[in-house]
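Removed from the display is one protein chain of the complex; every other protein chain stays in position.
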Amino acid sequence: MVQQAPGVRIDGLTVVYKTPAGELPAVRGIDLTLEPGSITGIVGESGSGKSTLALSLLNAVQPPGRIAAGRVEIDGLGDVVGLAGEQLRKARGRHIGYVFQAAQNSLNPLKTVGKQLLDLGRSHGVEDLRGLVREAKDLLGRMGLDGARVLDSHQHELSGGMRQRVGIMLALVLNAHLVVLDEPTTALDMITQANILKIVREVHAERGLTTLVITHDIGVVAEVADRLAVMYGGRLVEQGPTREVLGAPRHPYTKGLIRAIPRLVGDIDEAQALPGRPPTLATVPKEGCVFRERCALRMDVCDTVDPQAVADGPRTVACHAVTVTVKEHA
Amino acid sequence: MSATLVPETASAASTMRRNFWRGVWRVMKRKPSRMAGVVILAGFILMAVVGPMLLPEHLPGDTSSITQPPSWEHWFGTDPQGRDVLALVVKGSRYVLLTAAVTALITVVAGTAIGLFSGFKRGRWDTVLMRLTDMKLTIPGLPLLLVLATVWQFGSPLQMGLVLGLLGWGGVARAVRSQTLSLRERGFIEAARGLGLSTSHIIGRELLPSMAPYIAMNMLISVTGAVYSQVGLFFLGVLPYESDNWGVMLNLAVFQAGAMVTPTALGYLLGPLLAILLLTLAIVLVVDAMDEIFNPRLREE
Partner (left out) sequence: MTLIARRLAGHLARGVVMILVVATITFFIVNNIPGDPMAARYEKLIEGGMAPQAASQAVKVLYGFQPDGTLWQQYTEYLGGLFRLDLGVSVSRPGTPVLDVLTEAAKWTVLPVLLGTLLSFLVGIILGVFAAIKRTGKLGDALAISGSLLHGIPQYVLAMLLVVIFATLIPILPAEGTVDILYEPGFNAGYIGSMAEHAVLPVVTYALSAYGGWILAMKSSVVTVLGDDFILASELRGMKRSIVFRYITRNAILPLFTLLALSLGLLLGGAVFIEKIFNYPGLGWLLIGSVQDRDYALMSGAFLLITVATILANIVADLFYTVIDPRVRSGEEAS
């Protein structure tokens, strides 16, 4: 079966969570395009809305949250925000593979991996279950695991790195071509982390996937992603080709993030933590720029007007200060 | 930045307290039934404290109207001596609540002390104490009480409270121990030690306040059990006759007046039964409210 890597267009996506203080947006007005065959990385601190965004791709935002506005167009599926019931269920797993955070236990503790694989096959009407098992063993083998043994194991018999590879296998075994990895390397040791990232790159290239990686770790994105999107307070503040964004960050938040990374070489004091704390659902400003409280370039306009994402070639930045300078230069 | 933070920390304690009461109020308001629980419980306490004072020492019996069904004059009818059942229930509430109070005190003091000690010291003492707790939780309580009743007729409220309290601290000790351990795991205690705080300060100022809700809830649960047991023991008739007691009333109603099968004597049975049910309901509602007040998962800021 030849299947093209699908493209994804996210358009004006807003996700709100119901709280005693009313519905508060966790993700607001996101526009993002995943080119077919690309690896896109989304970076943000915890609470920035990046996981909510990832779940939106499967229309799987958990209550009390809901997608309040926007579209998520996936090639071959249409707008997943409009999908429901069986249609949505079949799209998950078959078209979109989702790989859970490594620290989480994404497997049923009472069943062997193999039995869960068969459950997955039956759920998606796979007739050739033997073929499915063969495919799974093959995938596991390529990730450096003993397929037969892993399929015969329970979750608690596998290490974190092994579980993560099993997660990737389950996301791909039904031949999904859009893969979302949510914090794929969190809680793994450095060696395993590097291993998993290598596997992600290889599998991505081999199978012709469109991949979205969610992480709080800029290093991970730098390692694998073609494009990078930075989230803060539920907004996309900057996006563009990874090298360009990391090499010449424009948004004050991106700059702060990169400055906060300690270098292996050089003085540890050069690393500067961003002052203040990221906002939570309740404290994120309702109007104006979400980042202004921590921003060194804060202006009067930031208090009242939400900065629009302004495109400049392959890059977009949402910041009044940056837009002004761009205009001045133009 | 730091300048704005200072006043916040200074008034943090009082703010927290204010928030707490506001939280209590909000939880109460959300479900009126909880308010009802608190009101009923308060009513019982009032009844136990004031009620017996308003009634004569020995309730007058009216031999012309013995074992009457409920009427306007006697809401729950009369007993075989012609005494008003409602008045008997009111007089009996003092015994029940006094015992419950003694049980609660012993349960909390012994349970907290043993749980804290166990969780704090860990090691050998912890093992021994927890084995002991396990053992006590394994021996069936009611049969043990029955057997104990043959050696010691613990009839008075204080004795009863003592026995029930000494048999009932296991639950609280468990809860306190596991709380201590979990706080310890989160580095709470080490952090406090690192700040140079003394053990008594850590326990008194840091651990106990954060555990108070668990202790209170477990106490309420064990008090409920104690109320059932004391009434039950008297109902079974293994303890000496004690006047003004719900259990004794039930015993006499069932085994002497035959109230379960004699419709005219029903009031005599239903009086204490409804009292127990109401008290149960009140405690269930209060525990439910406390659960929400203290359980951060259920509480939303």
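Side notes on the structure shown:
Order as written gives the chain letters A and B; numbering starts at 1 within each chain.
Everything that follows uses one rule, which is that contacts are C-beta pairs under 8 Å (C-beta built on N, C-alpha and C of every residue); 3 or more make two chains touch, one makes a residue touch a chain.
Since the structure is predicted, the reported quantities are computational estimates derived from the model, not experimental observations.
Residue-wise, the contact with the chain that is not shown comes from A:R92, picked out of A:R92, A:H177, A:R235 or A:H320.
Checked against the hidden chain, the listed residues A:T33, A:Q104 or A:T323 yield one contact partner: A:Q104.
Which of A:R66, A:R122 or A:R259 touches the hidden chain is settled by the complete complex: it is A:R122.
Of the candidate positions A:R9, A:R71 or A:H154, contact with the unshown chain belongs to A:H154. If you put the missing chain back, the residues of chain A touching it would be 55, 58, 60, 62, 89-94, 97-98, 100, 104-111, 119-120, 122-124, 154-157, 167, 170-171.
Looking at chain B, the residues touching the absent chain are 135, 138-144, 146-151, 224, 228, 231-232, 235-238, 250, 254, 260-263, 266, 269-270, 273, 276-277, 280-281, 283-284, 288.
Throughout what follows, only the chains that are shown with their structure count from here on.
Measuring from the averaged C-alpha position of chain A to that of chain B gives a distance of 51 Å.
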